[in-house]
Each structure stands twice: as C-alpha cells, then as structure tokens.
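With one protein chain removed, the remaining protein chains of the complex are shown where they sit.
Moving on, here comes subunit A:
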Amino acid sequence: MNRTASPSPAPPQSPLPATLRRNAPLVPTDSAASRALAAVIAILTFLAALCAGAAEIVASSADQWQGAVAQEVTIQIRPSPGRDLDADVARAEGLAKGTPGIASTRVYSKAEAERLLEPWLGSGLDLSDLPVPRLVALRLTPSGPPDLKPLRASLVEALPGVASLDDHALWLRRLSTMANTFVGVGVGLVALVLVATGLAVVFATRGAMAGNREVVEVLHFVGADDDFIARAFQRRFFRLGLRGGIIGSVAALAAFAFAGLAAGAWRSGPAGEEIEALFGAFHIGWRGYASVLLIGVIASVVTGIVSRLTVRRFLA
C-alpha cells in the first residue's frame, strides 16, 4: 500500500501504474482511537487468558491429585485390647489380596506408622504406649475403580470394630468441588472480561461513527446501503480486535512460558516445592494453550459482531 502520493510520470495512455492503490479500507484505520482500542482489547485479552490459564492449571492439577488419590484405598486397623494387631494386619492384607481389582498391597510397619505422625507430634517421642493405628495401602488396578463393597463387608465380618476401609470419597468430593469452583470462577471472569471488551467496542464504534460522519454520509450518497457501511466498520474493528487479541494472547502465552521457566528454576528450593505441591507442574498443557488462543479469537469475533450491531443500530 502506497500511502504517499507519488505522482509517477505515467504517460496518458500507459497501462495502470503498478503502485496504484485500489482498495483501501473505506473507514480510515490509523487513528489514535484505534490504537487505544487495540491496546484495551490486548490488555483485556491478556487478563482473560491469564484467568483461563490459571483455571486450567487448577483443573489439571486437581485431575492429577484425584487420579493419584483415586488409585489408592487404605485399610486402617486400630489396636484393640486383647487382640494381636500384627495378626489383624496380616488378616486384612490377606482379605485384600483375595479381592479382584487390587493390584498390590503395602503394609505400613509400626515404625512407618509412627513416622507418619512425626509432622504433628514431633520426632524423638516414644509412641509405644500410644494406640497408633496401622495402615495397609491398596493400589488399585488402573482399569476403573473396582467394587469395594465385598471387601468392606468381609473386613467388618472378619475384624469387627477394628478395621475400616477408606476410599477417600469424601476427600475427593471436596477436592473436586474446590477445583470446580475455581474453574467456574475462572470462566466467569473470562466472560466478564469479554463483556467488558464488547462494551469498549460499543463505545469505540460509536466514537468512530461520530468521527466518520462525513464518510458515512458520502457512502450513503454514492449509493451504499446500511449493510455495506456496517460491513466496512465491522471489517475495520475485526482487524483491530484481531490485532489486540493476538497481542494479548501472545503476551499471556509468554507469561505462562516465563512462569513455567521460573517455577522450574525455583523447584530446587523449598518455595518451589510448596508451589509445585499446590499447583502441580506449572504447565498449562495443550488445552491451556488452545484456550488462550481461543480467547484471542473470541475477542476479535466479539469485536467484529458488536461493532456491526452498533453500526446497524446507529444507522437505523
């Protein structure tokens, strides 16, 4: 596009000069207001993408935890006066091994069980007088959760009052509720940000219509219908939206990549471990990247549609 007027000395009957600009946008594009709007869209897209990425991280971490936790159930055997705890543990393990769907069992020894209490009670205590329960961890086969009811029933029958089976259902439900809440809040924030984008576009379009009243009038006089004019504005705003959307999405992707690198660098320190324990690996995965890009595209489409509707209403 050659915006500068270069009066090339073409002889009157020469073919058209190659540099002749033929189809410039009908609505002038490069104004300060356009750049400001593109910046607003970029910022809003960036924020929406951050929300979406954070929700995605929470969702995938929760999935990981749930996967890990749901792969295991635990039998707890409480010491009871007059019973041989070790025999009870062996009995429970035997019952578990005979149940279909259990891949392996692991008995926590007395020392291990006591060590599990260390974080709460401190180390160096003599716990031999305390009735510390013993645990048998059962790893499930990966092919779906087995029916644990028969095992539970036989445990109650064989070791009444001392053995119980914990499949972490309550914990999993809470975890999934929390994760869903986070994802819901994320989706809500993304929706709010997109609404804000739409409103910003409404104002910008009205401003552009007022600023280009002359252009609109001339287009009407030379025979353009409202739809043609609306399309001209829509095209311009869609481009602005696309520019803003791309800048915002790319910035968000860069932010995630940087955060991932930073988390990797800190992982060795104690803070890194905490962060990783909370968020899992700081990766948003292909689904996260796809949703960030999708938000950029949605922001541009919203921009195009909203500007078209605004122009139609303005002209009506």
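In this section, contacts are C-beta pairs under 8 Å (C-beta built on N, C-alpha and C of every residue); 3 or more make two chains touch, one makes a residue touch a chain; residues count from 1.
Heads up, the rule we're going with is that contacts and distances are computed from a predicted model.
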{"item": "Absent chain [UniProt protein name; select from \"Cell division ATP-binding protein FtsE\", \"Oxidoreductase\", \"Succinate dehydrogenase iron-sulfur subunit\" or \"C-type cytochrome\"]", "value": "\"Cell division ATP-binding protein FtsE\""}
{"item": "Selected from A:224, A:257 or A:297 as touching the chain missing from the view", "value": "A:224"}
{"item": "Positions on subunit A contacted by the hidden chain, ascending", "value": "2-3, 5-10, 12, 16-17, 19-24, 26, 28, 214-215, 217-226, 228"}
